[in-house]
Structures are given as C-alpha cells and as structure tokens.
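If you scroll down you'll find the structure; I have some questions about it.
Yeah, one chain of the complex is gone here, protein chain that is, but the others are all in their spots.
So, chain A:
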Amino acid sequence: MTIAPERPQTGSLVEQFEYGLDAPICLTWELTYACNLACAHCLSSSGRRDPRELTTSQCEAVIDELQRMQVFYVNIGGGEPTIRPDFWHLLEYAVDHQVGVKFSTNGVRITPERARFLASTDYVDVQVSLDGATAEVNDYVRGPGSYDTALRALANLRDAGFRDAKISVVCTRQNIAQLDDFKAIADAYGATLRLTRLRPSGRGADVWDELHPLPEQQRELYDWLLANGDHVLTGDSFFHLAAYGEALPGLNLCGAGRVVCLIDPVGDVYACPFAIHDRFKAGNLLADGGFQHVWQHSELFTELRSPQTGGACTKCSAYDACRGGCMAAKFFTGLPLDGPDPECVKGNSEAGLAGARTVPAASQDHSRRTPTRNEPVMLTLQRQPPVSACAESPLAGFDPS
C-alpha cells in the first residue's frame, strides 16, 4: 500500500498537477475494440470486439458518474467508436448530462446525414484520423481506401456546416515532410490540424523502429511547431522536444494517472491512452467500486502521483524541460522508466536502445486473427538487385558475419 504524499499548499500549477486532481482533466474512453480498419500502428491493437464490452446501460452509468465528478468532457475513441450501434445514443446521452464529447473516427460512418446531425449539436467535436497528406503515405499504414474515407468524412462535415473539425495526424518518418500539406488540407476543410506523437504502444510496438521520426526530423517537427504552433493542436504530445530549448505550448508534463487516464471498452482503467498494459492498469470500474474510486484510490495512481525520480536524467541540463519524456514510450521500448525517453533529443537513449533490452510482451491484443481485405501490408519493392537472375534461394547473398 502506497501512502499518498502530502500535497504542498503552494507551488506552480504543474507541481500541483503532479500530485493529481480529484477528477481527470483529459479522459479518454475507448468505447470498443472493434474496428473496420487494421492500422499498423494502432495504440490499442484494435480489430475484434471484446465480448465483455460495457453494455449501453453500463456506459450510461459511467456517464452519470462522470457528470457527478464534473468531468466536463471526454475523448471517445476505440477501435472505431461509431461502429457501436448505440454510439449516437451515448453521444446524445453524454451531451445531455453535461459531458461534452470529442470523438475520434476514421470517418467510415460520417455520412452526409450524420454530418448534418453533428453540425446541429453543441459540445460535440469530431476528430478524423489521417496519417498521410497523400493516399500513398496514409494508406501504407492505415490500409487501402482509408485516405478517401477520411477526406469524404471531412467533406461531409464541411458541407453540413460543421465548424472546426479536427484532423488528427500521427507524426511518422514518412509524413514529417508533409506538415505544410496537412495544414493546407485542414485549411481547405475549415478544420484544425492536430499532431500527435507515434507511440510504440499496441501494434505500434511492431512498427516503431520503421516509422518513428529520425533525429533530424524531430528537429524539423520542433521548428515547424514553433513557427505554426498557435494554430495547431498537439495534445501535449511532444514535451520531450522541449529539451531543444524553448518549451512548446501546453503543460509539458507527463499527466498519466495525474490529470489523464483511459477507460477501455471493458471498463479497465489505465494511466494513459498510450499505456494499455497490465503494468499501467489501475483497476476496473465494474469490479473496483466505480471510476471515481479507481481514480482517487488505486494503488497505481497513488504511486504515479508521488514524487518521481529522474534517475539517469537528473544530471542532464534539459531535465527540467522534458522531465525525462514519455513513460509509455520508455516502457514499450524496454527502457528503464527513470531514464531517458527513446527519442531523447540529446541522444541520451542511444546506448540504451543499442544495448540489451527486452520489449515487454503485450498483455492484451484485439487484432483480427486473419487478414482483412483492406489491411495495410507494409512491404515495399525490394531495392537491391538480385544476386543473379536465377538465384532463387531466399538467403542468396546473405552474409551472416
């Protein structure tokens, strides 16, 4: 049992946040693990519906509790949340109970009719995922056809008069060069651009080595955010880049279990949306006395709200700026939690990444067991010429030394 540390009466807001709040500020609720897509980097390894998924009445009870706790808005995601037959009902139920909704979608169910409904509601924000400014880049990770689906949804929203939809982009090695193009797409649809960090969580662990931005691209991203940051949202994603010097807008702190958490489709509560793993599970809102009890009393969250040690990072001059970076990124790359972020801009994680490390096994996986017709296949044509025209062995030319 961890004893909650005594909270100081003074101190900056960030210091206060490190001791946690009575209710989260930023709550993500994945409504379902079911998804029509099978994105290569899915944080929640979604695909198949979990048979234990919360029922409609259980979801309504969660919303009632959020209203009592004065959680003023919730970020709904999945999976693809609009796949749930009761999605539109739950959306209205939340808004009617003073819980505003921002939901993430790949756009598959945003028909002209739904777009008109959304344009007529208050307190609802729509966030359409797009991971490439061209179909080529987007569909490589999100699957064939997903680019057209997203743009069709954005067009439907714009034509229905929905204002200020969000276009949510996960920044990868392949799309960092497209930041200006993303901004142009957002402008064309009357939308706001939102950039977030690629996390090695869920299926992202399998593709992180290939997709995470290279060091010079991180610098490019940082410079772009400094120049354009006022009109671009980041969800505080890039606080590890603060070590370059000037802090980016936002809190610049790891909010996991302090101001942020995640409720998954079966009611499990995790410290943050990027940490769906038993190591970061605080409890279950059905089994452990409701969401408020888990948020306020779970052992994991109490531990996360205790003063953290910076470990190897404390002697780095940038520690005050980046606070050691993202806990989930470290965990899922097998790095120590009190050491540098795997994308440390000072290069302090290079030795750790090159050395012996064990990437933790996933504790749950809802990926489809068989390939679907629109699943991304991350293969490109071989760039090296064959050893000879008739060298059929797959190991031809392989030199094990």
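Please note the rule applied: a contact is a pair of C-beta atoms (placed from the backbone, for glycine too) under 8 Å apart; a residue touches a chain by one contact, two chains touch by 3 or more; residues count from 1.
Keep in mind that, in the parts below, contacts and distances are computed from a predicted model.
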Options "Putative effector of murein hydrolase", "Mycofactocin biosynthesis chaperone MftB", "Fe-S cluster assembly ATPase SufC" or "General L-amino acid transport system ATP-binding protein": UniProt name of the undisplayed chain = "Mycofactocin biosynthesis chaperone MftB"
Request  = Have a look at A:Asp22, A:Glu216, A:Asp230 or A:Asp399 and name the one touching the chain we're not showing.
outcome  = A:Asp22
Query = Which residue among A:Tyr93, A:Tyr123 or A:Trp224 touches the omitted chain?
reply = A:Tyr123
Query = Can you name the residues of chain A that touch the chain not displayed here?
reply = 7, 13, 16, 19, 21-23, 25, 70, 72-73, 98, 100, 122-123
